[in-house]
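Heads up, one of the protein chains got dropped from this complex, but the rest are sitting where they should.
The chains carry the letters A and B, assigned in the order they are written, with residues numbered from 1 in each.
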Amino acid sequence: MRGTHNESDAVDHRPPLILGGPSFHDVTEAVASPLERPPTRGWWLYFLPSVGLLGLLGVAVGWLFFEGVGVWGLNNPVGWAFDITNFVFWVGIGHAGTLISAILFLFRQKWRTSINRSAEAMTIFAVMCALIFPGIHVGRPWVAYWMAPVPNQMGMWPQFRSPLMWDVFAVSIYGTVSALFWYVGMIPDLATVRDRAHGRRRMIFAVLALGWRGSMRHWHHYEKAYLILAGLATPLVLSVHSIVSMDFATSQLPGWHTTIFPPYFVAGAIFSGFAMVVTLMVITRRAFGLEHVITMKHFDYMAKIMLVTGMMVGYAYALEFFIAWYSGSAYELFAFKNRAFGPYAWAYWTMVSCNVLLPQLFWFKKVRSSLTWLFALSIFVNIGMWFERFVIIVTSLHRDFLPANWFMFTPTFWDVATMLGSFGLFFTMFCLFVRFLPIVATAEVKSVLPQAAAHARTAPRVELEDADALPSASRLARAEAE
Amino acid sequence: MALLRPRLPPSERFGALAEFATPAALYRACEGVRDAGYTRWDAHAPFPVHGLDRAMGLRASRLPWISLVLALGGAATGMGLQGWVSAIAYPLVISGKPYFSWPAFVPVTFELAVLGGALGAVFGMLALNQLPTLYHPLFGSARFERASDDGFFISIESWDPRFDAERTVELLRRLGATEVELVAS
Partner (left out) sequence: MSGPSHDPAVPAAELRASALWLPAGHPWRRLPGIGLAMAAAGLGGSLAFGLADPAARTQLWHSWLVGALFVLSVALGGLFFVLLQHATQAGWSVVVRRLAEHAMATLPFLALLFVPLLFGLGDLFHWSHADAVAGDPLLTHKRPYLNVPFFVLRTAAYFAVWSALAIWFGRQSRLQDRSGEHETTRRLRRASAPGLLLFALTVTFAAFDWLMSLDPHWYSTIFGVYFFSGSTVGILAFLSLVAIAARRAGLLSEVISAEHLHDLGKLLFAFVAFWAYIGFSQFFLVWYGNLPEETGFFAVRLSGSWRAASILLAVGHFVVPFFFLLPRTIKRHEGALAAASGWLLLMHLLDLHWLVMPNLHAAGISLGLLDGAALIGSVGAFLAAFGWSLRRSALVPIGDPRLPESLLFENP
């Protein structure tokens, strides 16, 4: 009864998003019942290694605080490398969640309802991972509070003309608003879980659900709040990664200072974020038996979005290269030659293959319909996007204006350990999320089922008349002349 | 926001609770209850049924205004804070830019505007909905649990001037309710 393919190419009606014609109760059951059972062995298989990596993160950060930033491979001139690469990488991944929640909501894309809850959760966890890096890389983390604009005994205030200050506000506000959006969206689903629960579990969910009782008067304000949050989160997504890009673009370094960075970074963020959503959803839908809710059609759309944003990234690469030549600036042109043919060329070509070449496979329906290809390509895209940030940061720093100042960056064990550890944080949080909270926006999915419509209208019949009955230009002109 | 119980006048009975089979049935019934002149009533559904606020005669929500005011407040705070810090409290000459470098203040100003708007939307919504309200008489009905699963309900409070135990129940049955019960307070 449950098909897993809904890719009928019909154009006069919209194919069903949720397969198998489930009832409202079926949807509740599908999402809420895994939460009521003890976790499966598969869950432990993901959770325990993630916690292990999280432990590694703890050790790496602890050692960093104890010994200092010298445990990383940073030097003069390469003052930023893995730390900021990871920061931008994680912030970028978070953006897909907001795009799915907010922007696709504004575009009335109903297919988002199957994945938006998990994507929003992914955003929050990605932002958590992102915020670690600026915090720990400052060298004197015990005075990180100096960045807060609060009166203090030194009469000192932050320097607001620095993009690093803007990052503090942008990323923390992004985390806050994303968390609010995620939580508010979850309230009705928490009520659903509450009403099925017993004892202490019921009390916890009752408090979290704030006493929600499905009141239409409440839904009325709730829907407005959701729309406003979506309308605010959209420019927020654009602004946050633009501000992150300004960490580089406001400088004067060749390869960094170029006006296209803001939209280019945003496109890249959405690209890598969707790749991560695909990676997570391929596993999650199988683990929770939700293949009829997160269908191949959903992957088809996500693959197409990846294709579009990947091409935007490719467009930016091409333009940067063209303008580097066009500008006539020897430094700018050298920066790009160095990327493609210098000592980090291996990183550059990995980036180009993973971000520009491989995603071209998404033109093919066969690739978009294959879970294996989707999973593999999503991982390659994220590898490529990690390398993009690495290439941008390190190649511009390690060889800038003065050849006497040129040097190489080599990562140390602790660079890599911190990076891997951040994945541990991310996957640990995600495992906890799928264990305890409803991973699909149940109320929203119910509202896009066909039986949710309260009043149907019939469309007018459009009569396509004979060619003879239709006025042609000449016939009308003749009629006018008579 | 009434944290534990809603603010209702003391009474024996809360009102009538009617269940309906489908969203369409609920929609038609809401129009009926609205047209019958009831004011203290509500509909309940596991998701917002499209068009139901019109069927109930609800006025447009004031939430956008709350959000806008707080957003503008956030923007003003952003520009004001940065301007004061950079031009008055702790002026620093940074790469030759003027003290009040308004272009450089745009990012933080924008972010604070968004934060203001978001806080306005969320807490404004909670305030307008008087949430959290952890207890409500309707939770006393066993059937009402389905409101968050697949049930569609109308509840009419006994404090409504037109409420009458028999006539209200009869109206709800006429409007297509599959079950009607009287809920204690």
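Criterion: a residue touches a chain if its C-beta (ideal position, glycine included) is under 8 Å from a C-beta of that chain, and two chains touch if they have at least 3 such contacts.
These numbers come from a predicted model, not from an experiment.
Checked against the hidden chain, the listed residues B:9, B:103 or B:161 yield one contact partner: B:103. Among A:20, A:49 or A:262, the one in contact with the hidden chain is A:262. Residue-wise, the contact with the chain that is not shown comes from A:242, picked out of A:192, A:215 or A:242. One chain is missing from the display, and on chain A it is touched by residues 9-14, 106, 108, 223, 235, 238-239, 242, 246, 249-252, 257-263, 307, 311, 315-316, 319-320, 323, 326-329, 363, 457-465, 467, 469-471, 473, 476, 479-480. Think of the hidden chain as still there; on chain B it touches residues 50, 68, 95-97, 103-104, 106.
As a working rule, only the chains that are shown with their structure count from here on.
Chain A and chain B have CA centres that are 29 Å apart. For chain B in complex with chain A, the touching residues are 22-24, 26-27, 30, 42-53, 55-56, 58, 61, 63-64, 67, 71, 81-82, 85-86, 89-90, 92, 94-95, 97, 101, 104-105, 107-108, 110-112, 114-115, 117-119, 121-122, 124-126, 128-129, 131-136, 138-139, 144-145, 147-150, 153.
Residues 23-25, 28, 149, 155-163, 165-166, 169-170, 173-174, 176-177, 180-181, 184, 188, 191-192, 194-196, 206-207, 210-225, 228-229, 232-233, 235-236, 239-240, 243, 246, 442-444, 446-447, 451-455 of chain A touch chain B in their complex.
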